[in-house]
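All protein chains but one are shown at their positions in the complex.
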Amino acid sequence: MTEEIIIAGFGGQGVLSMGKILAYSGIMQDMEVCWMPSYGPEMRGGTANVTVILSDERISSPILNEFDTAIILNQQSLDKFEHSVKPGGLLLFDNNGITRMPQRNDIQIYCVEAAAEASQLSMEKAFNMIVLGAYLKLKPIVELDNVIKGLEKSLPERHHHTIGTNRDAIVRGMEIVQQYQF
Amino acid sequence: MAELRLMKGNEAIAEAAIRAGADGYFGYPITPQSEVLEYFMAENATERTGMVVLQAESEVASIYMVYGAASTGKKIMTSSSSPGISLMQEGLSYLAGAELPCLVLNVVRGGPGLGDIQPSQGDYFQSVKGGGHGDYKLIVLAPSSVQEMSDFVPLAFDLAFKYRNPALILADGAIGQMMEKVDLFEPIPRKTEITEPWAVKGKQPGEPKRTITSLDLDPYGMEKHNEHLQAKYRAMEENDVRYEAIQCDDAEYIFVAYGVSARICQKAVQLAREKGIKAGLLRPITLFPFPKKQLAELADRVKGFLAVELSAGQMVEDVRLAVNGKVKVEHFGRMGGIVHSPFEVVAALESKIINV
Partner (left out) sequence: MDINEIIKEENLVYRKSAVLNDKVFNFCPGCGHGVVQKLIAEVVEEMNIESEVIGVGSVGCSVLVYEFMELDVVSAAHGRAAAVATGIKRVMPDKYVFSLQGDGDLAAIGTSESIHACNRGENITMIFINNGIYGMTGGQMAPTSLHGMKTATSPYGRNEAMGHPIRMSDVVAQLEGTYYVTRQAVHTPAMVRKAKKALRQAFENQKLNKGLSFVEFVTNCNSGWKLSPIKANQWLDQHMLPFYPLGDIKTEGVIVTKDK
C-alpha cells in the first residue's frame, strides 16, 4: 500500500504541521514516510504545500506529478492541484473562500467545512486537525491512536495539553465530512 | 540509544554529527540549510557532548575556523549551500593541500550567482573536479535519503581521517528539506585523546615540532607533495568506490543518478517497467571516487545510459568517460531549481535513447 498525498493551502493554515503529524502517525504504524514541503519565501504567508507519502515499501521519488489524495484549503491550490489527482483518487477540500468549485467527475470529491466549524467551536487553532479527521474518515490508513502518538511526538512538550482538543477536532472532522454535491 | 525519528535531512545531519562525536562545527546561515546550525543550537549540542558550535561571520571565516580546528586532529565540520560553498573553495584547496580531514556539507540550490533556493545539482563539477585552485580532490558522498544524511556523517569522518582529506557530503535542497523516518545510530563518544601524529598540540619535549602548511617554495618538493596527493586519490578510487545498483541485473537501459534525482529515477524505473521497458538505476554514492568500473562493466551488456541530474549535464561527462563510446550516453535534466518528474524521465529515456 502506498498513499501519495498533497496538502495545499495558505501559509499559517497548518498545512505543513498537518503533514508532519500524518507522517509521524505513519511511523507509529511502522510505515515508511516522506514529507516534502514547498519551502522558501512561501513559508512566510503565501501559499504552502507539502507532499506526504506513506507506504509499506521503500519510498522512491519524494517529488510527484500526481497524487492519490489532494487536501485543498484555498482557491489557488484547488486551481493548481485539482488536475493532479489520479483518476479514481480523492479530492478533499474546505469550501471556505472557494468561488470556483471542483469540476472533475472521474475522482471522488469531499468537502469539509473545517474553517466554519473551527470558528463555531472556538477552536481555530485546531482547524487543520478537523481537516485531518475528515481525511482519516475517508482513508483510514492510520489509526486514531497512532495519530495521537504522532501528535505527542511532533508537538513540543509545552503544547501537549492541547492534545485533547486536537483529538476532539479530529473526531469532529470525521463527523462533518460530506460528499460534495455538484 | 538508537531511535526512530521523523527528521529533515538538515536536522538529521546535525543530530548525526552530535552522535558521531564531532568536536566542532563552524558555519554561517544560508537557505536551504540553515536548520543545521539552528539544530545544533536548539539541541544544546555543546551541553550534550562538549562539542564547539560557533556561528562565524562568513563562509570564508567558517572554512578557516574548520582549517584551524582540524589541524588539531579533531573531528570538525561546516555546512553551507552553493553560494557559500563557492566562498569556501579557497579554504578547501588549503585543507586538501595541508592534508587536513574535515566534513563539509553542501545543500545545493539553483544557480549560478544568487540563483534561487530550490533543489539543484549544478555544483557537481565544483565538487568532484577540485573546485578551488590546484590539483586536488575531495571525497564526495551523495546521500539520497534523510537516513543517508545521518549515516554518511560517521562514514565521511572515517574516510576523511583515513586519507587525511576533506570529505564533502553533496546533498540538494530536496534532501535537506524533506522529512523521513531516520533510524539514528548509537552515539559514539568524542575522542578524548588525539592520536594523529601530524596534529598540532604544542611542541612536546623530545618530539619534532609539527607544521601544518600547504606551502613549499621548492618546486621539486611541491611536485613530490602533489605526487603523494595523487597517489592518495588513486587509492580512494581503488578502495572506496560506493554505489547502489537497482534492478540492473536484467536491465537494457540504465539511469545514472545521485541524490534526489536517484529517488526520482527509482520511480522512473518502476514506471518504465510497467511500460515493458527493462530499466535499471546505477546510483553513485561516492561521486569521487566515481564508480567507473561498474559503469564500464554495465556498458558491455546494456543498450544505453541516461544520466539524470538537476543540471545542464555535468555528471554525464564522467559517465561518458567510463562508458567510453561503447553505447549511447545521454543527459536529461532540469535546471534552476526545477525538479524533473518521474514521467519526464521515462519520456526522456524513450526519446533520447530508445527511439533514436
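For the reader, a short list of remarks on this structure follows.
For clarity, chains are labelled A and B in written order, and residue numbers in each chain start from 1.
In this text, a residue touches a chain if its C-beta (ideal position, glycine included) is under 8 Å from a C-beta of that chain, and two chains touch if they have at least 3 such contacts.
Just so it is clear, the structure is predicted and the values come from calculations on it, not from any experiment.
The absent chain, not drawn in this view, touches the displayed chains B throughout the complex.
Remark: the omitted chain is touched by one listed residue; of B:A17, B:I30, B:V66 or B:V140 this is B:V66.
Between the chain not shown and the residues B:M41, B:L54, B:I188 or B:V327, the one that touches is B:L54.
Within the complete assembly, B:I76 is the residue of B:I76, B:A257, B:L295 or B:L349 that touches the hidden chain.
Of the candidate positions B:G9, B:G91, B:P119 or B:G337, contact with the unshown chain belongs to B:G91. Considering the complete assembly, chain B touches the hidden chain via residues 23-24, 26, 52, 54, 56-58, 60-62, 64-72, 74, 76, 90-91, 94, 98, 200-205, 209-215.
We take it that only the chains that are shown with their structure count from here on.
Averaged Cα coordinates give chain A a centre that lies 34 Å from the centre of chain B.
Note for the complex: chain A touches chain B at residues 20, 23-24, 27, 32-37, 39-40, 59-65, 153-154.
Contacts from chain B toward chain A in the complex involve residues 4, 6, 31-32, 116-118, 173-174, 177-181, 260, 263-264, 266-268, 270, 339, 341-343.
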